[in-house]
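A single protein chain has been omitted from the complex, and every remaining protein chain is retained in its original position.
Now for chain A:
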């Protein structure tokens, strides 16, 4: 299939990009690895695409004070390779390596994936687990920050307004030293995930977060389980995980719950020895 006709502008500045977004039917395209298939299938029929990956400010990875900032247009492959002289959290490099395929990772971007907000995507769950903040800029050049844990509102629904664009993703540098576990279950390597489990523990920061992804919705935090794991330093039993999931996801099928339970228990096992 071929996409519908559209015009395609490569933005020179972020401000111009955001302004162009105010037109009806316009859409930002970053790496285009999620929107591309949707365009080709004509599921998405925009009048204008605005390319943002060439904007230099969206390409930077740097540390300011105790905050690690990663430009929204940084590709998965760059994170996987970790070549920028900046220490990225090992969890991010691990996750990047398992996103789709290398040819897709060479173009797909971190910010694009978060803005697209596919529940089965790796970054939405990972960034929730790592307590990332999104830096978002509007057409007037005003910046605001929103925590990833509340940014995604549901499948393909986010806190982004029409004229807004994610410019960077920030997290505490200390997250690089956190204990972490991540497991995803796919039918085939590189496919959309059927279940994702993630855990990040940082005793010095008093930080503990347990997340399951690839549900029908935004990544789901399990705060009580996180508190309990931190308090006891032992892994919950499979039965405990199952009943917690049943409480939070009453509509989920048994198959889904089994997959999520398996992914989460495997993730936890990477942090806590059995």
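Everything below uses one rule, namely that contacts are C-beta pairs under 8 Å (C-beta built on N, C-alpha and C of every residue); 3 or more make two chains touch, one makes a residue touch a chain; residues count from 1.
Criterion: contacts and distances are computed from a predicted model.
Engineer: For the complex's missing chain, which UniProt name, "Ion-translocating oxidoreductase complex subunit D", "Glycolate oxidase subunit GlcD", "Caffeine dehydrogenase subunit gamma" or "Cysteine desulfurase"?
Structural biologist: Hidden chain, UniProt protein name: "Caffeine dehydrogenase subunit gamma".
Engineer: So which of A:17, A:61 or A:77 would be touching the chain we can't see?
Structural biologist: Only one of A:17, A:61 or A:77 touches the chain omitted from view, namely A:77.
Engineer: Tell me where the left-out chain touches chain A, residue by residue.
Structural biologist: 1-10, 27, 29, 32-33, 35-46, 48-49, 51, 53, 77, 80-83, 90, 93-94, 100-104, 106-107, 116-117, 119-120, 131, 149-150, 153-162, 179, 181, 188-190, 192, 201, 203, 206-209, 215-218, 220-221, 223, 226-227, 230-233, 249-253, 256, 269-273
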